[in-house]
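One structure below.
Showing just some of the chains, left in place.
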Amino acid sequence: MVKVLFFGQLKELLDCNETSVDIAEPATVDDIKNELKLRSERWANLLSNGPVLVAINHSMSMSSDQVNNGDEVAFFPPVTGG
Amino acid sequence: MICVQKDDFNLGDEYQKLIADTNGEGAVVTFVGLVRDFNQDNSVHGLFLEHYPGMTEKLLLDIVMKAKLRWDLGKVSLIHRVGQLTLSEQIVFVGVTSKHRESAFQACQFIMDFLKNDAPFWKKEMTDKGQKWVEFNEQDKLAAKRW
């Protein structure tokens, strides 16, 4: 199981700050994204359109990066500074 | 010392901590960022700053460590506020001491540039017409690129 977090406007639009996804290893960020997109048309649109960044265990990552059970994966829009 | 907090901070107090037990560092550079009205029509009266707890502290520590590797620094302090902030409130503090003023200036600017670019903060503006998430700032990306 992978813990999934959302931040910023994405969190608001999805109306969700935290969820979880079951994965079959080996899995990538894209696999998790595809799993989340199945939840609704709205989720599918929001996770497909616009730049969505991802971090695995607090480190910026790419769509093709591997995700393991127990990881924390976060999706968010481009950061808008301090 | 790195702190992400809702509470305000006091520049005088932070400065005293920076210059306590100095080891020949004669230059102290501080930066304070205040909440300002980013729009042209003066409609912003506050903002809400969201962050990614855990990742924020990690990113800020990374930036400070990079600065310490690059310049000969004494102490570095970084405080970033999150949550609800009103216009002209303090939002960020960076303080750097060094033996050389050039290093202190450069490191302080470096930390601010990367903080603006890398740290997982998302800003929502409170305006007369409602709330609005701030768009990604190309200028900040450019500022960090030069280093």
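In this document, chain identifiers A and B correspond to the written order of the chains, with residue numbering beginning at 1 in each.
Heads up, the rule we're going with is that contacts are C-beta pairs under 8 Å (C-beta built on N, C-alpha and C of every residue); 3 or more make two chains touch, one makes a residue touch a chain.
Small disclaimer: the values here were computed from a predicted structure and weren't measured.
When all copies in the structure file are counted, the labelled protein chains give the formula A x2, B x2.
Operating definition for what follows: only the chains that are shown with their structure count from here on.
Those residues of chain A whose C-beta lies close enough to touch chain B in the complex are 5, 7-9, 11-12, 51, 55, 58-59, 74, 76-82. The touching residues of chain B, counted against chain A in their complex, run 33, 49-52, 54-55, 58-59, 80, 91-92, 115-124, 133-137, 140.
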